[in-house]
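The other protein chains are all here in position, but one chain of the complex has been omitted.
When the chains are written out, they are named A and B in that same order, and each has its own residue count from 1.
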Amino acid sequence: MIVAERKPMEEILQMIAPYKKVLLAGCGTCVAICWTGGEKEVGILSSQLRLARGKEGDKTNTVEATVERQCEKEMVEELRDKVEGVEAVLSLACGAGIQTMAEVFEDKPVFPAVNTTFLGSPEGEGVWLENCGACGDCFLDRTGGICPMVRCAKGILNGPCGGTRKGGKCEIDPDKDCGWVLIYRRLEKQGRLDLMRKYYPPKNFRAVKRPGKMKAIKA
Amino acid sequence: MARDFRETLKTKDFVVTAEAAPTKGSSVERSLEHIELLKDKVDALNVTDNQSSVMRYPSVGICLLIKEHGGEAVLQVTCRDRNRLAIQADLLFAWSRGVRNVLCLTGDSIDVGDHKEAKPVFDLESVQLIHLVHTLNSGKDMTGNELTGGTDFCIGTSATPSADPIEPQLVKVQKKLEAGVDFIQTQAVYDLDELKRFVEFVRKHDQKVKVLLGIVPVIGAKMAQYMNENVPGIFVPQYIIDELAQAPKGTGINKGIEIAARLIRKAKEDKLCDGAHIMFIGKEERVPEILEAAGLL
Partner (left out) sequence: MNGEIIAFCCEHSAYAAADAAGKQGLHYPEKLRVIRVPCAGRVDIIHMLKALEEGAAAVLVLGCEDGLCQHLTGNVRAKERVKYSGMLLTEVGIDGGRVGMFNLAANAPHKFIKIIKEMNERIKKQGR
């Protein structure tokens, strides 16, 4: 799932400073699930913005709207009336959603209220951990289902590096596990350490040429 | 002291190398001082590559300086700052200018350095780098193209005998040995039993590779504790911390040198390994004292 975090308030206030009437657009999918940009969060951010600007005697108009998936042009199109009535759009969706808004409503400034950070899964309630690097050349068959591109901080294919901390934690962040220690333990459990003992040549970093594009065929 | 390092490894009983970190800036004055001081006292001088992810004068530059002054150099190459094209190109350059030895490393993470917003490269890591050097040595580049002039580097790498857990590290070490290395310079080890076990593991897979014990003098009990908590792959045992704590104030560095020399002596006497690699960053001028106390001069 795509995970995003709300931008610092100063950044948001600065972005919309010149605009009196702003639409806050949320998304009901990924960002709603990670409590960053769903309907509820749109309501809270709108309230904060009105409070912030009200302090300065600013009569700000905010409009709130949340669509199911902001990366779908048809769904975003439903907001046309609301968008036409405002000067700018502040989107709480992930980068894909923000850009769809910007493309569909080309003449309106569209601003990101969030920073899209990674693809991940919940580690616990409200705690998200990155686990897929979207590299286009999936390696999970060789590492017991643990991605070395992102679970390893350096993204190496023949790990671990020499910096593993005591207890198998990462050199860079003692709160994170060394991805390759995790891979070792997983493969050991399955009796498949031979996979880790193999030499893996340099990765094809051009498996996905940015911007990635895929033509899908419906069955 | 321009004796070919590959030859030295083959023929000398106990090899000694030291590390010289370039300084931050275009001036090589300080490095020159270190080179003059150490080039004839050690078998080769390693030059670090943006060590600890701190931007410095390039390793190859100091290696050339060492060659110009009659010393033997080991070029350290990390994978953090360069992709496979740049690394191959840099190695061709180094070879063409007389650098003969390469230490293949993955590299510290960007976050420990002073350019914390830089993009980390890690197009390759140490094992792949070792394979890459072999490829250049065979007269081809990574994609199989013939080179107008190849290389014949002596190849080294590092290892972390104090890693916890050790098993995943050993899988990595075995891959390095299978790729083919002439020498290993370990990270600092303070427990000689640990060194012994590590060398036994290495010998199971490769009888010819030379293992040089990494020595990082610890100059105070606080430093030792700091290293244990913050520096990955290093473990200073309690008895050394105690010894340092008992040293009179202001003599910490001498004590550290004494302990370092003692470790080297023991490793040499008991034939636990093939040499020592001394890393005394920022205090390169005191390396001769360690060599003297260890009976290596």
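Keep in mind that, in the parts below, contacts are C-beta pairs under 8 Å (C-beta built on N, C-alpha and C of every residue); 3 or more make two chains touch, one makes a residue touch a chain.
As the structure is a prediction and not an experimental result, all values here were calculated from the model.
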>> In the complete complex, the chain left out here touches which of the visible ones?
In response: A
> Which of A:1, A:33 or A:52 sits in contact with the chain that's absent?
Replying inline: A:52
>> List every residue of chain A that touches the chain not included in the displayed model.
In response: 9, 13, 40, 43-44, 47-52, 54-55
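What we mean here is this: only the chains that are shown with their structure count from here on.
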> Of all residues in chain B, which touch chain A in the complex?
Replying inline: 80, 84, 105-109, 111-112, 120, 122-128, 131, 142, 158-160, 163-165, 167-169, 171-172, 174-175, 178-179, 187, 232-233, 235
> Which part of chain A faces chain B closely enough to touch in the complex?
Replying inline: 153-168, 171-172, 178, 180-181, 183-184, 193, 196-197, 199-203, 205
